[in-house]
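Dropping a structure here in structure tokens format, bear with me for questions.
The complex appears here without one of its protein chains, the remainder shown in place.
Letters are used for the chains, namely A, B, C, D, E, F and G, taken in the order the chains are written, and counting of residues starts over at 1 for each.
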Amino acid sequence: MEITIYLAGQIHDDWRNDIKNKAKSKSLPLHFVGPQENHERSDHIGVDILGDQPNKLFIDDAASSINNFRTQLLLEKSDAVIALFGENYKQWNTAMDAGLAIQANKPLILVRPESLIHPLKELSNQANITVETIDQALDILAYVYE
Amino acid sequence: MEITIYLAGQIHDDWRNDIKNKAKSKSLPLHFVGPQENHERSDHIGVDILGDQPNKLFIDDAASSINNFRTQLLLEKSDAVIALFGENYKQWNTAMDAGLAIQANKPLILVRPESLIHPLKELSNQANITVETIDQALDILAYVYE
Amino acid sequence: MEITIYLAGQIHDDWRNDIKNKAKSKSLPLHFVGPQENHERSDHIGVDILGDQPNKLFIDDAASSINNFRTQLLLEKSDAVIALFGENYKQWNTAMDAGLAIQANKPLILVRPESLIHPLKELSNQANITVETIDQALDILAYVYE
Amino acid sequence: MEITIYLAGQIHDDWRNDIKNKAKSKSLPLHFVGPQENHERSDHIGVDILGDQPNKLFIDDAASSINNFRTQLLLEKSDAVIALFGENYKQWNTAMDAGLAIQANKPLILVRPESLIHPLKELSNQANITVETIDQALDILAYVYE
Amino acid sequence: MEITIYLAGQIHDDWRNDIKNKAKSKSLPLHFVGPQENHERSDHIGVDILGDQPNKLFIDDAASSINNFRTQLLLEKSDAVIALFGENYKQWNTAMDAGLAIQANKPLILVRPESLIHPLKELSNQANITVETIDQALDILAYVYE
Amino acid sequence: MEITIYLAGQIHDDWRNDIKNKAKSKSLPLHFVGPQENHERSDHIGVDILGDQPNKLFIDDAASSINNFRTQLLLEKSDAVIALFGENYKQWNTAMDAGLAIQANKPLILVRPESLIHPLKELSNQANITVETIDQALDILAYVYE
Amino acid sequence: MEITIYLAGQIHDDWRNDIKNKAKSKSLPLHFVGPQENHERSDHIGVDILGDQPNKLFIDDAASSINNFRTQLLLEKSDAVIALFGENYKQWNTAMDAGLAIQANKPLILVRPESLIHPLKELSNQANITVETIDQALDILAYVYE
Partner (left out) sequence: MEITIYLAGQIHDDWRNDIKNKAKSKSLPLHFVGPQENHERSDHIGVDILGDQPNKLFIDDAASSINNFRTQLLLEKSDAVIALFGENYKQWNTAMDAGLAIQANKPLILVRPESLIHPLKELSNQANITVETIDQALDILAYVYE
């Protein structure tokens, strides 16, 4: 049985490839989806498709509209969500995606460093499980197949 | 017709009283609910009710469980949500609450300073409206009664 | 038992007052809600609250965001919807509101002149009932109390 | 991962073939569904299957009942919706379909010419994204696979 | 706490008044709603409001559209449903209303004579409880307040 | 694209085979499901699996519990429903299944002879389409693939 | 703002009166509902209303059908649920009610003695909060009004 996982979180390093490779090496029938990982492409997708916008506000809004279209579609097709937080960036879109997933009854794994316990406490309490590493998140997914 | 509004966001200043007073001065039949605004009480409510916890992680988790109980109950009873973001604090619970509200089909007003346009772009795009001041948020609520 | 009705449709004449007065004269405990009926106010509400916008597209989008906030909130609080179409104006927002109401399982009365039978045929088929006059729509509401 | 797209809008030219061909040339695993595109067949399907009807009203209603059956079934099987508006025709069924899709939480791309900004403003504001060409709509779908 | 009950079933005798009077004599805060009980009015309501129809089929369909509007609205406002079956009449609308109530998660009491055990067996099995008299149905409602 | 159809209705003749054969001869990718068609087996399935029951009431209830399990499971997996009524039998389970399908937003085709127009008028009005023959029902399904 | 709480759990002592009295002494606008607390009445309600049953199995089933009608109706009208477990009795209906509440998105407080940590661990993990005393549960409800 294939399970589809939405990988919510920052797109500034290649943590998603890490998790995909580890899943592959364990031969787990997991299918991963997520946001556009090319940061520049993600920020300019609005202008790329819709054309020039009047100012920074509307450049951002145009990009977000397309990124949210993608997220809404893929989140709906997913069976569970992993939301990763790190010490950099605001990551409010990750927290919003986690809220969307919880309300849509998608089981949620939160990955965050120990240093973020306090500011993520409400989200951690609503997630099914909170872990500190990607390996732990993958262990949980592997456990579903045991 | 009375409308109930959940006021999501930080609890470090008295912006909620500000909005309540302005609503009262306009004689709008608005009923506001929201999180515990006493910051210390909010952080210690877990220990206050459940007793001592093994360490900071569990102190935070205990507090969050009670704060999330309150939020879930009051959000469900609300007709709309105002989510306020400022330049301080992580505010991931506010972003999560916004995600919960969007998925539950509650109309959402986002209040944020101009400086946060970029990091809040996805959330802003999913909210019904984004404004920069509480007065604007209240103007929108007043408009529902015009 | 009070019933709340959302009155979807154009805001260029005072058909809503007509229906409200007739309901009052029949002493029916109906509560009517609907969009902003001052056309100029409706078109400028975005600029009025959010300030100047770069061009006509964004002026319209700002106004719509606030009008949609109002519609989403009031539609959710309604028990049924009356959607009125006439021979003037595009009225696509009315058709969208009808679609929103149908999917949300709100019973729907369509009011339209005979001349619009063909272009409104799919919407008419999905509505509970199609009538040609406001008086007929009110007769249906009165019938609920018989 | 295959994605199914419902193509809402007029059936007077072959814009759907255009989008299908472009998707094929890009080798995107998209599956398109939509209404009956043979206009005459669409208008007469009621009489074709149900037999003669008393007058034009009932001819239209019979056709719509079958067209709505098709739309409801295919919309439910779709992952996202593209709704196209042009300068001709009333297109109220397209606006209704868009409303149905929004309320059913299906992500929505609106395609409309610049000339229709004002009358489509509420629908545009509720859609995830508004574009002016079919190529832009397809760019957004392609982006989901990047 | 007031509870609203939808009384589904035939309209050829005054069983609804019977149940209302018994509820009143027990001083139970029950609020009863239901279909139009004047049989002639119920059958002619389509013609009464919409005007003459081409033939019997459309006379019936017009009446049903208004009766279904009423039922959909009142069923949604109800907390529970009583569906009464007797030995006369087809009563397929009662069985449909029961199906609508079950799927909408409204608790359902079925009232039917012993003679109808076999043909109502599937409906009886899906109802919360099956009884043979109105008094028993009222006893169950009274029990909710004990 | 395969479409699954639930065939609700009496099990006293082989109308389901008729529809399956016609679908096959048209090479339509339709998948049909429905209730147990062996009448005796359907009535005795409770006793067959659960063992002897105290009396007729409980024999019927035991059978219905298993038949309803089957219907609930298969209805949920279906994309649309055909409900057939004839002049014999009470057919209240068919009417209930139709109500369950409508409330679950499954598109519904009603098949009934002209003689049953009046007693099925509310159900007919809530169904997407009403036809008089199985061939017409199949024509509608074929139309979805045109 | 009044909040309605369903009190799930055993009916062998008067813990519900205890919680009601404490809420009253704190002047909290809480409204409590719950199952029939007279144990004998609860077990015999089936026979009391429906008459003699063939054996113990059916006596129990008849009682349960009426008790479940009551629970389903009152749970739906509640804003939150308190589920109390003690060291005696099987209490599977309490655990089922908790599952029903969780899936219906009703916030849930679990009350259980320390001795039951292990067997209640999955339910405790899904509840919003687990406490050991009724006073703690009431403290949480009082906190919603702070």
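Here, contacts are C-beta pairs under 8 Å (C-beta built on N, C-alpha and C of every residue); 3 or more make two chains touch, one makes a residue touch a chain.
Just so it is clear, the model here is predicted, and its values are computed rather than measured.
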Hidden partner interface residues of subunit A, rising order: 1, 3, 79-80, 105, 107, 109, 128-129, 131, 136, 139-140, 143-144, 146
Hidden partner chain, residues of subunit B it touches: 54-55, 58
Hidden partner chain, residues of subunit F it touches: 4, 31, 33, 36, 38, 41, 45, 48-50, 65-66, 68-70, 72-74, 76-77
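Please note the rule applied: only the chains that are shown with their structure count from here on.
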Chains in simultaneous contact with subunit D and subunit E: C, F
Which listed pair, D-E, E-F or A-D, duplicates the contacts of B-C in over half of its pairs: A-D
Computed distance of Cα centres, subunit D from subunit C, in Å: 23
CA centroid of subunit B to CA centroid of subunit G, Å: 30
Sequence positions of subunit D contacting 2 or more other chains: 65, 68
